[in-house]
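A single protein chain has been omitted from the complex, and every remaining protein chain is retained in its original position.
In this document, chain identifiers A, B and C correspond to the written order of the chains, with residue numbering beginning at 1 in each.
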Amino acid sequence: MEFASDNTSGAAPGVLAAVVAASEGYAPSYGTDQIMHRVTARIRDLFETPEAAVFLVATGTAANSLALACLTPPWGGVFCHEHAHVHEDECGAPEFFTGGAKLIPVAGAHGRMSPAALAAAIDSPVHGSVHGVQPGAVSITNATEAGTVYTPAMVAELAGVAKARGLPVHMDGARFANALASCGASPAEMTWKSGIDALSLGGSKNGCLGVEAVVLFDPAKAWEFELRRKRAGHLFSKHRFLAAQMEAYLHDGLWMSLAQTANARAARLAEGLRTCPGATVLHPVEANIVFAALPRGAHRRAMAAGARYYLVPGDPDPDGPPGDPVGCRLVCSWSTTEEDVARLLDVIRG
Amino acid sequence: MEFASDNTSGAAPGVLAAVVAASEGYAPSYGTDQIMHRVTARIRDLFETPEAAVFLVATGTAANSLALACLTPPWGGVFCHEHAHVHEDECGAPEFFTGGAKLIPVAGAHGRMSPAALAAAIDSPVHGSVHGVQPGAVSITNATEAGTVYTPAMVAELAGVAKARGLPVHMDGARFANALASCGASPAEMTWKSGIDALSLGGSKNGCLGVEAVVLFDPAKAWEFELRRKRAGHLFSKHRFLAAQMEAYLHDGLWMSLAQTANARAARLAEGLRTCPGATVLHPVEANIVFAALPRGAHRRAMAAGARYYLVPGDPDPDGPPGDPVGCRLVCSWSTTEEDVARLLDVIRG
Amino acid sequence: MEFASDNTSGAAPGVLAAVVAASEGYAPSYGTDQIMHRVTARIRDLFETPEAAVFLVATGTAANSLALACLTPPWGGVFCHEHAHVHEDECGAPEFFTGGAKLIPVAGAHGRMSPAALAAAIDSPVHGSVHGVQPGAVSITNATEAGTVYTPAMVAELAGVAKARGLPVHMDGARFANALASCGASPAEMTWKSGIDALSLGGSKNGCLGVEAVVLFDPAKAWEFELRRKRAGHLFSKHRFLAAQMEAYLHDGLWMSLAQTANARAARLAEGLRTCPGATVLHPVEANIVFAALPRGAHRRAMAAGARYYLVPGDPDPDGPPGDPVGCRLVCSWSTTEEDVARLLDVIRG
Partner (left out) sequence: MEFASDNTSGAAPGVLAAVVAASEGYAPSYGTDQIMHRVTARIRDLFETPEAAVFLVATGTAANSLALACLTPPWGGVFCHEHAHVHEDECGAPEFFTGGAKLIPVAGAHGRMSPAALAAAIDSPVHGSVHGVQPGAVSITNATEAGTVYTPAMVAELAGVAKARGLPVHMDGARFANALASCGASPAEMTWKSGIDALSLGGSKNGCLGVEAVVLFDPAKAWEFELRRKRAGHLFSKHRFLAAQMEAYLHDGLWMSLAQTANARAARLAEGLRTCPGATVLHPVEANIVFAALPRGAHRRAMAAGARYYLVPGDPDPDGPPGDPVGCRLVCSWSTTEEDVARLLDVIRG
């Protein structure tokens, strides 16, 4: 009963097989391999952008930080949700890669930035003179840290706020496939057609070993990206092992089917929790994460049964009085089974 | 006939099998997996250092830069050979990770720093006051970029120069196994017993997909390293895939046997070249790289036959007059066969 | 009727005379001048700290950023009031000097951090693991941006919160003399006796041309500070011109008498405003700044009469309907006269 994270799962068989196959023979290094040529073509095709620049790195933090460093100067402010991964979970990586930009948290319910709050944050008078940082970029996490999804219309609204103020927009798509699967949008609709300039397209959490693509819809910054990637130690010598993962991931709809599975498990879990006495689902469940308040007894039973999940940070002491509910974060992945979900629900029901 | 680099080869079967096996089931993420616990124990055992801190990253540039950033402040000078990888081939990564340290090239024949030149560089009067950068660290590449090896005695002599001046010493061991295999030293003799404080222990060039260990012999900087690694996007979520590579690599002497093969191929190639009319071997061949001046006709035959290797940077135009020799860099890897070597020699002999 | 800032005033006659006198003859450069030796002795004496390290720079931003860079690593969080100068008015200088630290705003009424809010911010679970930035330092602005003052007891309470969590504490004393004059505390009581580790002691706003001292009560970081200062271009070659200002400023109580004048003018202005129909004083007036909501008509009369002051950022349109009050920030300096204050009050009264 593993619900701790989607990064505790292994690699999908198709991805793993591609890595093994890629090891055969010699291949040019540093991203000049044939597999990478095919990956670039595939992503351009999927996103309907014949000119986009495509790069691979191994971690989401690298993808996000390198992309943001290409979009904002060191004196820029990066506007993101107050619980965005780039703000809270990357140990200041965007600050490091950008040379000291400032992440500016924006409020919004259920992990989604409010367009009005974003506009107000950008328009703050502290950004108007040489004494303040200058508005630099907007970063949208989709699916969000709260397990919700921005539809293309929502993305377009936020990007519109940004574009009206001259700012480029980045999408942290560590769970991009889950977002697409959730709302049925096409990759193009979710990104450049809605105003996204740079995308971190995650693979690691959704069945890969460790690979993320960065897609720059305007290729003008491609060379800068390449230099920043090398300089940050993120250019793989045996790059084919990244490319092979991404090729398999995007082949024949694998990425979408893995995400659909994870999303379906989360939906089923939420549905079940809603019928558990005393349990409350805290955010709309639109991707592969369920936030729920569980009765303390249910939580204890789950722990005793070996379930693995994290508590909501800052939640009251899980060993506290029985009356208090416990905030829990339950993540499904491509490898979560229907049985896992059913068993957890059984344990929670007691 | 692939002699372009040791990073154009694939992964050794044992390493690849370990990656596949590691994918099974769930595992804690971010370096807390069981395989990593075993890797740490294994490296401590191999290096006879029960306290050393051990971390994994995926690239040599990351390993070197993160290690150096823990050893030198932003205002430090990092002394290294004038052709060191950290100085010439990492696009300024050490400068980026350290916050602007200065790499200070030191001369020396055959890719090895001269102890006298190192001492003179550190003792330069520009390092003596607040106006200059301060001596920060020494970085020794072993095996060197020229295909030579520092013996433990040579390492100890350089480290002695550094230690007498209060400087910590880093070893860039992207080809550490090749160096050990070359001179028969133990890991401990080659490192901390000779004064090394931090080691980048390479796996990628010698049969792994992409993994390097950083070994801090004094664990006092371990937490700093962890934070720098995370902040640089080099902490893998599915870290088990790094750990599995390193475990297999160090298992049952695999790393040494792969390096011995590569070294033996290079030795054989050099031996053969010495008997080719007009060919000259330019540096002692002590590891897996051969630098040779080939007669122009021989070079053209090799190219025509499909051999792949790089020319020495800055060498005279390879399409120049027939009389001029062409400087060539020929790299053998764990997967280079005796037949590859024999065939190349046949082509060169004409 | 100049109330725009305390940095629109000139230099006090005593300070200016010292600069002129210092120009005579030759003097060693880069901070080794005799005047600086006396300044160090004077500050150690004033602060009752025979060991403190003392440095001069020309701007408050330099003083704050250099001090903070010595206190926090690049992966540190710097906790400060949400309207602190270091957070809002230095264009990301602390981020630049520290190599990318994160400024973490803390709420609190009237420009003063609430100790409970500070504790909660430091204890946030996002600071607890390798994924978040680590608590780095606390920065207290005294006098505050709101024109209020922390008493030594208040400083000690905040510093206690910091110290209980292992954090060093910086005081941004751009208006340090105003704070001391306000509450009658001694320099030592306001700083190291209350838990301050590093102080930016401002001179520029209070009668100097451009000089700030940084006082490190623990001199262990002195050499690091010197290197950071040089490397940031803040070590003056003709350093005597900084030292002469600071010597005159601290001579014979000049700094305190200048601050007392500025504070007295602000107190008088606030007292007068409280009797103006429709005017409201928005924060306690404890130093040299008055925040007031003025009736729109009064504001227009003041502008028409040539008064200079800034509106509160984000305030409603000053050209809006007559009913709305206008938030104004009125700053007095050492050179503000009783007549200036009386005249402004007359104009406001209409």
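Structure notes:
We adopt the following convention: a contact is a pair of C-beta atoms (placed from the backbone, for glycine too) under 8 Å apart; a residue touches a chain by one contact, two chains touch by 3 or more.
Keep in mind it's a predicted model, so treat the numbers as computed, not measured.
Residue C:58 is the one among C:58, C:71 or C:121 that touches the chain not shown.
Of the candidate positions B:88, B:157, B:218 or B:324, contact with the unshown chain belongs to B:88. Considering B:19, B:36, B:113 or B:133, the position touching the chain not shown turns out to be B:133 (whole complex).
Screening B:50, B:125 or B:184 for touch with the missing chain picks out B:125. Residue in contact with the omitted chain (choice from C:231, C:251, C:301 or C:349): C:231. Summarising the interface, chain A meets the missing chain with residues 30, 73-75, 99, 130-131, 134, 224, 226-228, 230-231, 235. Take chain C: the residues that touch the chain left off the picture are 2, 4-5, 7-11, 16, 19-20, 22-30, 57-63, 65-66, 90-93, 96-97, 204-205, 209-210, 227, 230-238, 241, 308, 335.
Against the chain not displayed here, chain B makes contact via residues 74-75, 88-92, 95-96, 98-103, 124-126, 130-133, 313-314.
Quick note on the criterion: only the chains that are shown with their structure count from here on.
With each centre defined as the average position of its C-alpha atoms, the distance from chain A to chain B rounds to 34 Å.
Inter-chain spacing, taken between the CA centroids of chain A and chain C, is 41 Å. Within chain C, the positions touching two or more other chains are listed as 74-75, 99, 130-131.
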